[in-house]
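The complex appears here minus one protein chain, its other protein chains still in place.
Just so it is clear, A and B label the chains in written order, and each chain counts residues from 1 on its own.
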Amino acid sequence: MSDQTLSSPAPRLPAVPGVAVALGLLAALFSVASPGFLSAGNLSNILVQSVILLLLALPMTLIIMTEGLDLSMGAVLTLASLVLALIVVSTKSLALGLAGALGVGLAFGLVNGWLVSVLSIPPFVATLGTLGAAQGLALIVSDGQSVVGIPRFVRQVYSGEVAGLPMPILIGAGFYALFHVLLYHTRFGTYVCALGGNRDALTLAGVKWRRLLVAVYMLGGAMAGVAALLMTARMNAGHPTAAIGMEFDAIAAVALGGTSFEKGKGWIFGTLLGVITVGVLRNGLNLMAVPSSVQVACIGALVIFALFLDGMRSHKS
Amino acid sequence: MSIAGDISSSAPRFHLSKDVEQLLYRLLAAGLLCVALSVMTDAFLTTNNILNVLRQASLLFFLAAGLTLVILTGGLDLSVGANIGLSACLAATVIKVTGSPVLGTLAGLGAGCAVGICNGLMVAKLRIPSFIATYGMLWVLHGITYYYMAGETIHGFPPGFRQIGSGYFLGIPIPVYLMIGFLLAGTIFAQRTVWGQQIYAIGANPVAARLTGIPVDRRLILVYAFSGAMAGVASIVFLARLNSAEGDIGEAMTLPAIAAVLIGGASLFGGVGSVFGTFVGALILTLVLNGMNLLAVNASWQPLVTGVIVVFAVWLDMRGRRRT
Partner (left out) sequence: MSMSKLKRAVLALPVTLLASAALADGETIAVFTKNQTNPYFQTVRVGTEAAAKAMGAKVVHYIPTKPDSIPEQLSQIEDVIVKKPSAIVFVPVDYKAMVPGVEQINDAGIPVVNVTDRSAGGKFLAFVGADDYSLGLETGRFMLKAMGGKGNVVILEGVKGSLTSIDRVRGFNDAIKEFKDVKLLASQPGNYQRLQGLQVMENLMQSHPQIDGVLAANDAMAIGAIEALDGANRKARVIGINGTKEAVDAIKAGKLLASGDYNGFVQGCIGTMVAIRALRGQPIVGEVVLKPTVVNAANYQPYDVPLESRSCPSWADAAAMSTKTN
């Protein structure tokens, strides 16, 4: 591995990635099968619904590229959302609430990063532990109840529009651009790629990779805080189980997008496609009124199918 | 990290003194928990409660033991919980229709094993990352099971069959015997057979394993089949214990089972871990829940306490291993 140099990672663009094929097929199927699927309202609907997942999947891509995993994201989002709701209800200040949510996210990111990089606890176990901690704290601060009484203006964050475009889509696009630049056009991005499978080179280059790893997990925590803002605005409430399990959706979307669990191979545009593909599938199946149990099976089949196509391609090459 | 160590690290390992030392370190966290609990409540250190903990741990262990082999190869099987649901519902149906617990048991084991083989084929032949292949399988299995069960339950099985889950022999619950049996069989298989050693080698370095002529694909299919079959075993014990099958019967078990394997000292990168370690991991998780119930810890605090103890146990184990 030592013959590899620390070059900027070129965006990985396979010929036709499995996720793009899956997305194309699904879009074609639903536009034929379900009137209304292709309407502007519904397409915007799909994008808006996908944003919260995207906000988690973007940092998850980076974390997975470091050969890590963050299972605590859904629980941290939930806790951050409750803290945000409690602060906004008592102070009426969205800025303070957001600061609280980001603080919760960053704190959990810091703990995750510390456990993984300094104590060398496997990410799966470390973040499984913090998942429990965040879930427990969410129950404790909320006493198991929804937090309501949030001023209506908070909802504008989710349901408002700027220049005719829904707010969540703008937020999602902004963060997507940010992560794209961060990964492909900064030194940080180069190092993140090297964190997966090329740590020796980082050490040789004099980079303090443990701190870097902590920073990656903190980025994940902070994004959970941002997602908490949208989630709270969407429900106009905080709820102690709101986003439980969402980390697995995020991981699936990242993997669907072609990011590999080994050696720092990440593809941030693939993650975007992965998130949208899941959104299209769920929306289309709902429009077709497919029974829930069949939907469940379809989601599994889609994930396998897309990765199967990717596997076929890498077989050939 | 990905290509960790050389292949010699996975050569047969029989340094008794070192093994015993490792074993003791592995038991350290569980031991500390036991001591703490015996101090805090009189109800803990009684024969009944110890048997109770062992029986509860056995359900987790069946699942985690199969998973251990998968994780040894550097893979993961997220579908085990959903597999329990499907296998249990199928076994329950067969018992109800044919009236034969033997056929039902075979159906449950067969279904579990078949699902495992599908996972193995996806991972070995289609080269789909195991995390995704089995995550997809999880949803597919849930879909089929929910569709088939339509929110209903199947309950009421013959008393003879129920002995598997709730019976006793010489004062010790049957599932505990099963657990000890699988613990011995699994340890011997992993440590003393050629196939077991090949599994360690595949996890330590898949490329080298292939080059040295190990039939990697066939071994991979084998471990996933084994993991699926163990989910089948768990489903039968569940069924016999609970006297009832429902679609989400094993849903809450997947993450604890993976956690048990990792607490037991296995690495998700493969090549490291043991069935005995997994047994200790399952024991620790069960002890935590048992202790919280005995001490009547407030429901809200329970996930927090579990999370902290899991991280602490792994940290302790890792420190212990670094010393040896």
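Heads up, the rule we're going with is that contacts are C-beta pairs under 8 Å (C-beta built on N, C-alpha and C of every residue); 3 or more make two chains touch, one makes a residue touch a chain.
Model, not experiment: these values are computed from the prediction.
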Per the whole complex, from A:A201, A:I251, A:V296 or A:L309 the residue touching the absent chain is A:V296
Contact residues on chain A toward the hidden chain run 32-42, 45, 48-49, 52, 139, 142, 144-146, 148, 155, 159, 231, 234-237, 239-243, 245-246, 282-283, 286-289, 291-293, 295-296, 299
Even though one chain is not shown, chain B touches it at residues 41, 43-44, 46, 48-49, 52, 55-56, 59, 139, 146, 150-153, 155-156, 166, 238, 241-244, 246-249, 252, 289-290, 293-294, 296, 299-300, 302
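As a working rule, only the chains that are shown with their structure count from here on.
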For the pair chain A and chain B, the C-alpha centroid-to-centroid distance in angstrom is 29
In their shared complex, chain A is touched by residues of chain B numbered 1-3, 122, 126-129, 131-133, 135-144, 146-147, 150, 255, 258-259, 262-263, 267-269, 299-308, 310-311, 314-315, 318
In their shared complex, chain B is touched by residues of chain A numbered 1, 67, 115, 119-122, 124-126, 128-133, 135-137, 139-140, 143-144, 197, 199, 248, 251-252, 255-256, 260-263, 291-304, 307-308, 311-312, 314-315
